[in-house]
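Missing here: one protein chain of the complex. Every other protein chain is in place.
First chain written, first letter: the chains are A, B and C, and each begins at residue 1.
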Amino acid sequence: MKILFFGITKEIVGRSELEWNGEIPENINSLRKILAEKYPAISGLKSIAFAVNERYANDDQRLDSKDVVAVIPPVSGG
Amino acid sequence: MKILFFGITKEIVGRSELEWNGEIPENINSLRKILAEKYPAISGLKSIAFAVNERYANDDQRLDSKDVVAVIPPVSGG
Amino acid sequence: MENEIRSFVALSPEEIDLNDCREKIRSSENGAECHFVGTVRNKTGIREVIRLEFEAYEPMAVSEINTLIEKAHKLFEISSALVHHRLGVVNPEETAVLIIVTSPHRDAAFVACRFLIDELKKSVPIWKKEVYADGEVWVSAHP
Partner (left out) sequence: MENEIRSFVALSPEEIDLNDCREKIRSSENGAECHFVGTVRNKTGIREVIRLEFEAYEPMAVSEINTLIEKAHKLFEISSALVHHRLGVVNPEETAVLIIVTSPHRDAAFVACRFLIDELKKSVPIWKKEVYADGEVWVSAHP
């Protein structure tokens, strides 16, 4: 599983992507908790959304080792 | 008093302006009736508005020999 | 003065260039611009339009447009407005009218731009004749 970081989360994590070598979290919600623990600054953000394979994903979406997951801090285009 | 014609009324009347040499009509409504009589095709239009000295005028606006009156068929700019 | 509006109104037979018009009213303080461009269609219903011919009661049209811009400025938080309308012959695909509104807020820019084109069509003394291969019509003149 690959995880991509953008915007402020890229700065918090210190990299734009990482290869997830550990056990695959059960779903997005599990990943959300793991990331919050590992990078506490993420919890200070207004919100975090996730995309799996370039589509927005709900918290209960299950994860697979082949997935590309994107961590999406509050968008601010325009 | 000078009368200006635009758009389809210019074509109906056959000129873009005329100097009114007769008695000055009491108000816009009187002028409206005189024009309708003289140029029956004007009555076939959807509506006619009038401007006096470049501002829209109501039917009861009184007229003066120094006024410039414009006959305004339905506008269609844009 | 913060509450003044920059505005530009023109009626002219020359083609309208959008980039040139934007330069006339731009400033670095405004984040939002809304434009309306009315272009000449090549058809009305099934009739092929060869050209349009616009006529205006010029001094009154300019003062009516200025009045509309003042109203828009009172109603909405806008910084500048431009209204440029063609006169004379306008060919299909050419711009007949351009409206630009700038504002710090996109809501005001959209609403004011819409207001200006809607009101222009209702009340500004400008007339359009559509010319077809087989005739011509003063638009909206008859019931």
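Criterion: contacts are C-beta pairs under 8 Å (C-beta built on N, C-alpha and C of every residue); 3 or more make two chains touch, one makes a residue touch a chain.
Computed from a predicted structure; not experimentally measured.
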item	value
Touching partners, among the displayed chains, of the absent chain	A, C
Full-complex contact with the absent chain, from C:A32, C:I50 or C:V89	C:A32
Contact with the hidden chain (one of C:R6, C:R22 or C:R51)	C:R22
Residue ranges of subunit A at the interface with the undisplayed chain	4, 6-8, 10-11, 44-46, 51, 54-56, 70, 72-78
For subunit C, residues in touch with the removed chain	17-19, 22, 26, 28-43, 92-93, 104, 106, 109-110, 113-114, 117
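The rule is simple: only the chains that are shown with their structure count from here on.
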item	value
Centre-of-Cα separation between subunit C and subunit B, whole angstrom	26
Separation of mean Cα positions, subunit C and subunit A [Å, integer]	48
Subunit C, residues touching no fewer than two other chains	none
Contacts with two or more other chains, residues of subunit A listed in rising order	none
